[in-house]
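Got a structure for you, questions after.
A single protein chain has been omitted from the complex, and every remaining protein chain is retained in its original position.
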Amino acid sequence: MTADKKTLLAMYRTMVTVRQFETMAGEYFAAGQIPGFIHLSIGQEGSSVGVCSCLRPDDYVATTHRGHGHMIAKGADLKRMVAELFGKATGYCKGKGGSMHIADFSIGILGANGVVAGGLPLICGAGLSIKLRKTDQVAVVFFGDGASNRGPVHEAMNMASIWDLPIIFVVENNQWASTTPQSYACALGDLCQRAGAYNMPGVSVDGNDVLAVRQAMLEAVARARKGEGPTMLENKTYRVRGHFEGDPQKYRDQAEVLTWQEKNDPVARFAQVLVKDQLLTQKKSKAIWDAVNTELDAAVQFAKESPFPKPEEALEGLYANA
Amino acid sequence: MTADKKTLLAMYRTMVTVRQFETMAGEYFAAGQIPGFIHLSIGQEGSSVGVCSCLRPDDYVATTHRGHGHMIAKGADLKRMVAELFGKATGYCKGKGGSMHIADFSIGILGANGVVAGGLPLICGAGLSIKLRKTDQVAVVFFGDGASNRGPVHEAMNMASIWDLPIIFVVENNQWASTTPQSYACALGDLCQRAGAYNMPGVSVDGNDVLAVRQAMLEAVARARKGEGPTMLENKTYRVRGHFEGDPQKYRDQAEVLTWQEKNDPVARFAQVLVKDQLLTQKKSKAIWDAVNTELDAAVQFAKESPFPKPEEALEGLYANA
Amino acid sequence: MSDRIMSASAALAEGLHEEMSRDPSIFILGEDLTAHAGIFGQFKGLPEAFPGRIIDTPISESCIAGCGVGAALTGMRPIVDFHFSDFVTCGMDELCNQAAKIRYMFGGQVKLPLVVWCPDGAGLRAAAQHSQSLEAWFVHTPGLKVVVPSEAADVKGLMKAAIRDDDPVMFFQHKRLFRREGHVPADPEFIIPLGRAAVKREGKDVSLLTYGSGFFLCLDAAQELGKEGIEAEVVDLRTLKPLDMDTVAASIRKTHRAVIVHEACLTGGFGAELAARIQAELFDELDAPVLRVAAKDVPIPFSPPMEDFVLPKPADVVGAVKAVCYR
Partner (left out) sequence: MSDRIMSASAALAEGLHEEMSRDPSIFILGEDLTAHAGIFGQFKGLPEAFPGRIIDTPISESCIAGCGVGAALTGMRPIVDFHFSDFVTCGMDELCNQAAKIRYMFGGQVKLPLVVWCPDGAGLRAAAQHSQSLEAWFVHTPGLKVVVPSEAADVKGLMKAAIRDDDPVMFFQHKRLFRREGHVPADPEFIIPLGRAAVKREGKDVSLLTYGSGFFLCLDAAQELGKEGIEAEVVDLRTLKPLDMDTVAASIRKTHRAVIVHEACLTGGFGAELAARIQAELFDELDAPVLRVAAKDVPIPFSPPMEDFVLPKPADVVGAVKAVCYR
């Protein structure tokens, strides 16, 4: 076991929180209460929670268009997240960002990104900043299998490697990039093989096994904190929902989706492990789900009751020195 | 031997032509008769000639800011090249391009490029075009060790690999990217290791051994023509001149340069091989150099006697359908 | 042949279908094209009709654009789909340093028949990185042509012209207008030549010069103004480069007043270029300054009340018209 009971139960609770947050978001989107479009990470909780369970509040994370889970796992406030999704003035970004653009710089979340792979060059800057400031922080960037084929990924991994930056490149290979299968867009079986092109350690793990993710991440973080340089971590997982809510998904067989949902659910799998190791009981588990739901209801309530921003607020906050 | 006597002697003559063309260009630049800035490929003739000796006139080549050698080896007309360097109306580009922007589409030269790695996305298009038109042409892109760290290289090699495009990615690792050593900018010893990231064959050869380059290239071209996909070829060589003519070169020890010049000159090395195999004599060699010089003198004469473009010609040729 | 009513999206697909049937060298390259006939369904029917000629790519905008350039240089007539116009930033070098300059740099040796299809515009609550209108960048890049259709018929007629053109064409089509229907001629040779504006509503009091989504704002505003006895002439520019200055000038010689309307943000937008040219070339014709109506100078915010506030509205056009008419 890579953690004490308290940590493990906290991780479980966080996974449940991510799952329920995404489920809630899907429902409110379907109900027309969340504008724009949203991308859910249901089925990928092993990655977000396994990775972030190894981080300190002062460590940095850059995330993606599918970033709700990463944010929650890094400690973001549910109320302000839901409020942002609803476009309310009390949201993280005062309603300016929405689902694809949430950040919380107070806990090192450098932001979601609407540009695929947009976080990688940026995380290099965070890593360089850490090195120049001589702290022992680490910087983590999440990106997808689809993102991994964009040029900035290459530039960022190369730069991180020649400078031994304290960065962990976490590619969440959920098999799909929108309508495009990972196997079509790239000729590699394991994306961690890309690490070799930068003389960087690369590891592929079962991303739906939160403890496997955590184990690999702990080693990567240790390396980074010691100044030994970056690591690439591939979490093999699956995108259970459509690319965006409302995706017709003509491109894949729902049977494939169901198998993953039923046979390889990271939350359920972790629950089984905890139960087996007698760290969790059905009763305790239910209590956790109930507590999470209660917390989420409160967040949704907060968002609903919050006002929309005033139209003119659109003109605020563009420049720090106006 | 990878070629008959005729071919080998033709290759030798081409190497001499590149060497003398570059020497001439350096002299006229120093004399202020070539405007702008130029980048010479002296010492890299093994790569340009070894590679292009395997190509047909209808094969495509995309080259770089250091592209004179590639152009000549692919069969470009010396008169029009010199005229372009001089900025004359009779040049390949009517004086609009200069050293960094020469092309000859009639023999498949898709152009030099002032943007480092600019040729790679473009060559993917040529490769895709070949595939769609179902011909057995191949497309070759030259790029440098410095260029290899740019994002578009990653995108292009990935795309070429998933589609099995008939492309040969020729990286000329001449140890330096402007003032930056290859060993600083990338953590790999052999750049051909990058090929692994795309499940693409990658070969590193002594780029100053023109026959080794040709041998590796022949195999890559054969694969490509058969539709078996792209290959990455690393030609290890050395940039004997400064990055550009006039480069103060404070960043390197001239002893390093001299060793390469004296102990590892690709033209001299090939001459020795040919002499050893009794395909060449001192006398025959001198005749070749003399013939090349005469041809070059004529080209320079042509350029000198050619008129500058009229100023208003600057407004011509922007749009095909004006 | 009689017109049909169809959506801008259907008009696009029909135009592409006709051209691709006519010319086998045309193909479409981009992300997620085959599964749903483009992420907006804009290529409906094409993946089935032209197998192998609608090509899905990895997420690699630089290389997608570069593939368009390389294919255009070697005998093909590629159309590249940029997914969202916002991502032209990821292929900017291939578009502006390569596609735009290659023919000229190389002394006119080659043609580069490339169409870059960019779905643009705001109003979908898609926030700052999925809502931009960036045509002005390309108007400022010699070597590129720039087309921004508004109505369904324009989409079809201009796409066919763009495909047949031998130069790189940036083609911006507004995401919010895909479903908007309009009359489209049935004639398969119906083509709208690049560089021709259209006077789509006659009027004597003021010229509304616009393109893309701005056109519909102008129509609504003209309606409003009509009630108050102000007859606005609506000129749909359709092509920004080459620009049909003759049609613009003719309208202004009649109305002596002009308001320019576009969705791109105000500062440095295309309206600036047009206003600068009008006042320089038609100074003595103008009875009032040329005013611009455009989005406010901020990134597009997510929350509906703010996004609506930032985007230009018919009322803004009405206001600007009154400002130029009542003096």
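First chain written, first letter: the chains are A, B and C, and each begins at residue 1.
Convention: contacts are C-beta pairs under 8 Å (C-beta built on N, C-alpha and C of every residue); 3 or more make two chains touch, one makes a residue touch a chain.
Keep in mind it's a predicted model, so treat the numbers as computed, not measured.
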Legend entry - Touch partners, limited to displayed chains, of the chain removed from view: A, B, C
Inset, instruction - Touching the absent chain in the whole complex: find that residue among A:11, A:122, A:200 or A:220. - result: A:122
Legend entry - Residue of A:60, A:176 or A:251 in touch with the missing chain, whole complex considered: A:60
Legend entry - Omitted-chain contact residue, chosen from B:19, B:88 or B:194: B:88
Inset, instruction - Could you tell which one of B:19, B:66 or B:101 touches the chain left off the display? - result: B:101
Legend entry - Touch residues of chain A, complete complex, unshown partner: 60, 62, 91-97, 101-105, 110-111, 113-115, 118, 120-130, 132-133, 139, 151-152, 155-156, 158-159, 162, 316-321
Inset, instruction - Can you list, in ascending order, the chain B residues touching the missing chain? - result: 35-37, 87-89, 93, 95-98, 100-101, 113-117, 146-147, 149-151, 177-180, 184-186, 248, 250-251, 308-315, 318
Legend entry - Interface residues of chain C (partner: the chain not displayed): 86-90, 92-93, 95-97, 100-101, 104-105, 127-129, 136-137, 139-140, 142-143, 241, 264-265, 267-273, 275-276, 279-281, 283, 288-292, 297-299, 301
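Just so we're on the same page, only the chains that are shown with their structure count from here on.
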Inset, instruction - Please categorise the chain-chain contact pattern as a line, ring, star, complete graph or other. - result: complete
Legend entry - Most widely separated chain from chain A, with each centre as the mean of CA atoms: B
Legend entry - Whole-Å gap separating chain B and chain C, where each centre is the average of the chain's CA atoms: 40
Inset, instruction - Would you give the residues of chain C that are in contact with at least 2 other chains, written as numbers and ranges? - result: 57-58, 60, 62-63
Inset, instruction - Please list all residues of chain B that touch 2 or more other chains. - result: 151-152, 155, 158, 162
